[in-house]
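Only one protein chain is missing; all other protein chains are in place.
We just call them A and B in the order they show up, numbering each chain from 1.
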Amino acid sequence: MKRTLGVCYYPEHWPEDQWATDAAQMVATGLSWVRIGEFAWARMEPSPGTFTWDWLDRAISVLGEAGLKIILGTPTATPPRWMVDKYPDMLAVDAQGQPRKFGSRRHYDFSHLGYREECRRIAGLMGERYGSNPHIAAWQIDNEYDCHDTTLSYSDAARKGFQDWLAQKYQSTDALNRAWGNVFWSMDYDTFDQIDLPNLTVTEPNHPHQLAFRRYSSDQVVAFNKVQVDELRKHTDAPLIHNYMGRITGFDHWKVAADLDIASWDSYPIGFLSDRLEGTPEFKRAFLRQGHPDNQAFHHDLYRAVGKGRMWVMEQQPGPVNWAPYNPAPLLGMARLWAWEAFAHGAETVCYFRWRQAPFAQEQMHAGLLRPDSAPAPALAEARQVADEIETLASVGTAKAQAALVFDYESAWGWDAQPQGADFEMFRLAFAAYRALRRAGLNIDILPPDTADLSAYKLVMAPGIMSLSAPLRAALARFEGIALIGPRSDTKTDELSIPTPLGPHLPGVDMRVALTESMPPDDGIPLEGGGQFLHWFEHLEGSAETFVATAAGQPAIMGGKNLRYLAGWPDDRTFDQFVAGLCDALGLETKQLPEGLRLRDTETHRFYFNYAAVPLTWEGVTIPPAGVHWEDLR
Amino acid sequence: MKRTLGVCYYPEHWPEDQWATDAAQMVATGLSWVRIGEFAWARMEPSPGTFTWDWLDRAISVLGEAGLKIILGTPTATPPRWMVDKYPDMLAVDAQGQPRKFGSRRHYDFSHLGYREECRRIAGLMGERYGSNPHIAAWQIDNEYDCHDTTLSYSDAARKGFQDWLAQKYQSTDALNRAWGNVFWSMDYDTFDQIDLPNLTVTEPNHPHQLAFRRYSSDQVVAFNKVQVDELRKHTDAPLIHNYMGRITGFDHWKVAADLDIASWDSYPIGFLSDRLEGTPEFKRAFLRQGHPDNQAFHHDLYRAVGKGRMWVMEQQPGPVNWAPYNPAPLLGMARLWAWEAFAHGAETVCYFRWRQAPFAQEQMHAGLLRPDSAPAPALAEARQVADEIETLASVGTAKAQAALVFDYESAWGWDAQPQGADFEMFRLAFAAYRALRRAGLNIDILPPDTADLSAYKLVMAPGIMSLSAPLRAALARFEGIALIGPRSDTKTDELSIPTPLGPHLPGVDMRVALTESMPPDDGIPLEGGGQFLHWFEHLEGSAETFVATAAGQPAIMGGKNLRYLAGWPDDRTFDQFVAGLCDALGLETKQLPEGLRLRDTETHRFYFNYAAVPLTWEGVTIPPAGVHWEDLR
Partner (left out) sequence: MKRTLGVCYYPEHWPEDQWATDAAQMVATGLSWVRIGEFAWARMEPSPGTFTWDWLDRAISVLGEAGLKIILGTPTATPPRWMVDKYPDMLAVDAQGQPRKFGSRRHYDFSHLGYREECRRIAGLMGERYGSNPHIAAWQIDNEYDCHDTTLSYSDAARKGFQDWLAQKYQSTDALNRAWGNVFWSMDYDTFDQIDLPNLTVTEPNHPHQLAFRRYSSDQVVAFNKVQVDELRKHTDAPLIHNYMGRITGFDHWKVAADLDIASWDSYPIGFLSDRLEGTPEFKRAFLRQGHPDNQAFHHDLYRAVGKGRMWVMEQQPGPVNWAPYNPAPLLGMARLWAWEAFAHGAETVCYFRWRQAPFAQEQMHAGLLRPDSAPAPALAEARQVADEIETLASVGTAKAQAALVFDYESAWGWDAQPQGADFEMFRLAFAAYRALRRAGLNIDILPPDTADLSAYKLVMAPGIMSLSAPLRAALARFEGIALIGPRSDTKTDELSIPTPLGPHLPGVDMRVALTESMPPDDGIPLEGGGQFLHWFEHLEGSAETFVATAAGQPAIMGGKNLRYLAGWPDDRTFDQFVAGLCDALGLETKQLPEGLRLRDTETHRFYFNYAAVPLTWEGVTIPPAGVHWEDLR
C-alpha cells in the first residue's frame, strides 16, 4: 500500500480568503489529506437549532477542489456554551465532587443521556449533509476520548447509570454482594440504589466495586461512540475513525474499535517522554528532543491491532508543543523519522498537527507546519521530503511478526484498583515486555485478551493478564511456540478475587502462586547467574519445571515446554536475557541493538531508525542522528 | 504468667461446614484464642431490628467447643448500609468539607449522637446474648479507633458538639476569647454558635482553637467507647479491650483506656516501616523484611502502660500485607520473633491476623496463617513453634524498668497545631528518646503525663511535654534519680500560650527558654566535644549549671543534680552519648548493641532479638537473622 500524508486544519480560525492559498500549499507540500471540523460545533450551530453550514460547505469545497481528501470530524468534544445552559448537569464531576466546568474542552459526561442524544443529532445532521460529499473521504468521531482523564465522572448521571448497569449485570444485590465479597466489612447492599460511586470513601473502596465502575464507565464511552457511528453509517460509506491518545487505558479500546473502521492515534513523542513515560534522568536527557525510542512503535503496533489492521497517525507532533512540563524543539529530522516509523509499522496515513500555528487560545505555543506568520516552520521541509520519498519507495506492506504481546484494558483497571505495590501499573509492565522484544529486533504484534489463535507466532508474552479468557486459554493449550505468561497473570477471577485452586491455570502445567511480594524500586530479587526482578515477585510452587531460578533457589521462570510463567518483573537487562534465551530456544534470531537504534521489517524493506542524538553504526551502515535508513529485503 | 497465642477469624467469610475443621486446626497449631465478629454487623442485623444471631451462636459454639477462648468484637467500625439511610448525616466530613462515604469501613462520625445510640444498642444486645456465654472470654470494642484519620470530622454534628463543649468548658465567650488570645486578629466571638471548626480558614487558625478541637474530638472517642463499655459491663465480667493502632496520636489513649481492662494493639512491623516511620533509605532497606527494630518495643511498652499493666497484640502481621506502599514478605523467622518480643515486653496474648487469607474484597492480598486455598502459609509453622516454646519456657513475668519516658497525647496535638519547624512532631521526638534508651539496652516504662510517682526509676525522660502536670511536677520535685526534661517542655500554658515567667519551671532550677529556633534537617547545632542538635534548639538562660554546652558555648543540657533540661533534639549518636553519660552518673550499666540487635529483660530471662538480615554475635553468642535467644537470669 502506498502511504500518504495529511494535516489538521481549522478553516474557522482563518480568513476565508486564505483557504485556497493554504490548500494549494498543502498540495504542493505533497499532502493528500486534511482533517477539519472537530472543534467547530459553535460555528456550525451557534444557537440551538440554528445552523451555519455555509462556511463549512465552502471550506470543504475549497479544500476538496484543491485535490485534498477530507477527514471530517464530529465536533462533540467541544459542546457549545448554550449546550451547558440546556443541560447544566451534563458536566462531568471530578473525584472530589466538583463539576468540571466549561471553558476548555471535553466538558461532558459520558453518562449524560441528554448530551448523548445531542451528539446523535449533530452526527446525523452532518451525515445527512456531507455523507455523500465526494470530498469527504473519512470521518473522525469526537476527539481523544479520555484525554484529560475524562472517562470517569462522579456525577448523578453516572451514579444512576451505574446502578442500572449493576442491576442489569447482577440481577440481585445478593448476587452482587457475593461477587464483590461485600460480607468483608459489612458492605452488603439491599437495593441497587444504595450503591454509590467509589469515590470519597473513608479508606479504599472494595476493589471489585472499583473494577465494576471502570467497566461501566468504559461501556459508556463505547455507547457514546456507537450512537454517532450508527447515525453516520446511515449516510456514508467512508471509513469511521477515532483518534486515540498515547498511554490511555481509561476505556477498552478493543470495544470502541469494534464499531469503527480504522484506529488512529495522536503521536507526540517529545511531550509524552516528558509527561507520561518512566525513565531515568539520563535517559530522558538523552532523548529529550527525539522522544522515547519505543513508545511510538508500541502505540503503532497497539493501534494497528485495535484497528483490526488499519492504523493511522491522526496527529503527528511537528515541533514544540504547549502542554508538557517542558517543550523543547525536536531534533531536525525527527518529523521525518516519526512519519517513516509509523509507515514501517503499518500506518496508512500520517497527518501532521497542525497546518499553521494558531496565534491565540490555549495552544498558541504549539508549533505547526507553518508559523503564525505563515512562514514555514522546520517540519514543513521534512514533510515535503517524506512526500517525495513515498513516491520513490515501493509500497510498504505490513510484515508478519514473530512475537506477540497480549494487552488487556480490564486488567489495567484491576491493577489500578489493587496495585499492591506503589509502582505497579499495567501499561508500564506491558511496555517493559514490549521494549525487551523490540530491543531484540523483533517485529511484534499486540493482541486482544480474547485472542483465539496464536499459531502465527513463535513467542507470545502475556504479562499482567488478570484472568485468561477462555479463547486465549484454549489457544495457549494448542500453542506450539513458547508463551511466557506473567508476572501477575491468571491469578484472579473475572471479579478480581483470588480463585481456588490458586492460579495461574496454565493448561497442562502444575504450578501456582503461593505468595506475592511487592518491593520498593531499589530492593530487587537477585537471580541465579545475574539479573534481578524489580517491583514484583511471586513465589511459585508446583511440580512444573524451573527454567530460571532466583539466587535463593526459588523459581523465576517455571512451566512446561510451551507455556511458562514469569514470576517477577525483570529489569531491562534481565528481560533482554530472557528474550534472548527464549528466541534461542525457538530458533529466532535476535539482535543487540545499540541504545537508540531501532529497526522494523516490512514486507519488502527493513527500516532502521536512529533515535540517538549521535550517529550510530550498525552492520557497517552509519546512520546520522534522527536518521532513517532502509534496505530492500527482496 | 504463661503467654498465649490466638488468631483473628471471620466465620461469616467461610462456609459453615469449614468452621469445625478450622477450629480443630487452630487448636492443633497451639492457639488458645480466636477473635471474631468485629466487622459482621450486616450479618447480625441485616435490616433495622431484624436479627440473625443464629450463625453467630453456632460459630461461637463450634469454636468454643473446640477448646478456643473467644474474643467477641462489637461491630461498630462497620455500620451496615441501612444505617446510613437512617442517619445520612452520620458520615464524617473531611477537612475539605466532603462527606466520607460508605463503601469501606469506619464511616461514622464520633460526634453523631444517633449513631452513638445505635452502638449502645448493638453492644447491649450482644452483651445480653453473649455476656454470660462461657466461650466468650474477652470483648473487643470497635476496631482501631482513628485508623484512616477518623477522629476528626468537620461535620455539622461535630460543630454543634464542639460549641456545646466549649460553652461547658469556658462558660462565657469572654473567657474563651481571653484564653485563646482572640484579640490578636480581631478573632473575638460574641456567642458560642459563632465558633466554627478550625478548617478552611484563610491562613492557619488560632492554635488554641485547634487544640480545643483536638481535645473535644478526643473526648468524643472516649464517650463513644464508654457507652459500649457501660452496656457490656451490665452483662459480662470478661475483660473489655480495644485494639489500638501503631503511631496513632489522634485521641488520648490514656483516657479511653481508663474505661477498659486491657490495651491491645495491632502490630504490622513491615507495613509500619514502609508507611509511617522515618528512616534513611539505607535503614529502610536493611530492615525491609523485618520492620523497625524499636517500633514494636515502643508500642508494647506504651500499650502496657495504657493498659495499666495488661497488654495484648490483637493483630500480628503474619506475611505480606496489602496496605503499605510496598508489601514484601517477612524474613523467615520474623513471625516468631515478633511474638516473642511481644511476650518479653509483657504481652499476655499475641493473635495473628488472620487465620485464612480472604480471597475477596480490600484485603485479599493480606496474608494469613493459611493461604486462600487453605494450604499453610509460612507463618503457620512459626506460630506452631512459638506455641511449643511457650510450653518449655517458664512463665515470663514483666521486669522492672530502670528508665521511664513520659508520653502525652495533648502535647502531640499542641505541636501539631504549632510545629514551628516543619519536621517537629511529638511521636518522632518521643520515639527518638525511646530509641536511645533502648539502644543502651535498658528496660523502659512509658508513663502518662499525670504520673505522680517516679520513685521506681533512676532515669526519666520527658521530651516535648507542653506543660508539666501538677502531679508530675510534684513527683519531679521529689525525684532522686535524673530526669531529663525537654526539649520543648513546660514552655506553654495548658491553653498553648507562653507563660510569664517563661518556662520551664523545674522545681528548684533557675532556668528558662529565652529564644527558640527550628532548623532545616541539614543544619545542625554542633555541640562541644562532638555531636549535634537537629530540628530544634532552645537558648537557655539562668543561674543553673550547664552540664553540656554547644560548640558556641550555649547551654545544651542545663539544670540541677536531679532535674535537667535538654535544649535541643539530639541526633541518634548524640542521644546515645547523653544516655550513656546519664547512666554512668546513675551507676546504670549500658550497652552498645550492634545495629539490629535488641534485648529485653523479663523477671526471669534476658531475651535477644536479631532484627538484622545477617547473623550477629554478642557476648560470645551468635544469633541468626530473625533469631530469638534467651538466657535464664536466675
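Keep this in mind: a residue touches a chain if its C-beta (ideal position, glycine included) is under 8 Å from a C-beta of that chain, and two chains touch if they have at least 3 such contacts.
From a predicted model like this one, the values you see are computed outputs, not experimental measurements.
Participant: Looking at B:Asp17, B:Asp54, B:Asp190 or B:Glu282, which residue reaches the missing chain?
Facilitator: B:Asp190
Participant: Which listed residue, A:Pro99, A:Gly161 or A:Gly421, touches the chain dropped from view?
Facilitator: Answering carefully, the residue with contact to the hidden chain is A:Pro99.
Participant: One chain is left out of this view; which of B:Gln168, B:Thr203, B:Thr280 or B:Ser455 touches it in the full complex?
Facilitator: B:Thr203
Participant: Under the stated touch rule, tell me which residues of chain A contact the chain that is not displayed.
Facilitator: Per the touch rule, chain A residues meeting the hidden chain are 12-13, 39-43, 46-47, 75, 78-82, 85, 92, 94, 96, 98-107, 147-148, 150, 274, 281, 284-285, 288, 319-320, 322, 325-329, 357-365, 367, 371-375, 377-378.
Participant: Given the full complex, what residues of chain B touch the hidden partner chain?
Facilitator: 96-97, 180-190, 194, 196, 198-209, 418, 420-422, 495, 497-502, 512, 514-520, 522-523, 539
In the analysis below, only the chains that are shown with their structure count from here on.
Participant: Given that chain A is a copy of chain B, what angle of rotation, in degrees and a multiple of 5, matches their CA positions?
Facilitator: 120
Participant: Could you please state the distance in Å, as a whole number, between where the Cα atoms of chain A are centred and where those of chain B are centred?
Facilitator: 47
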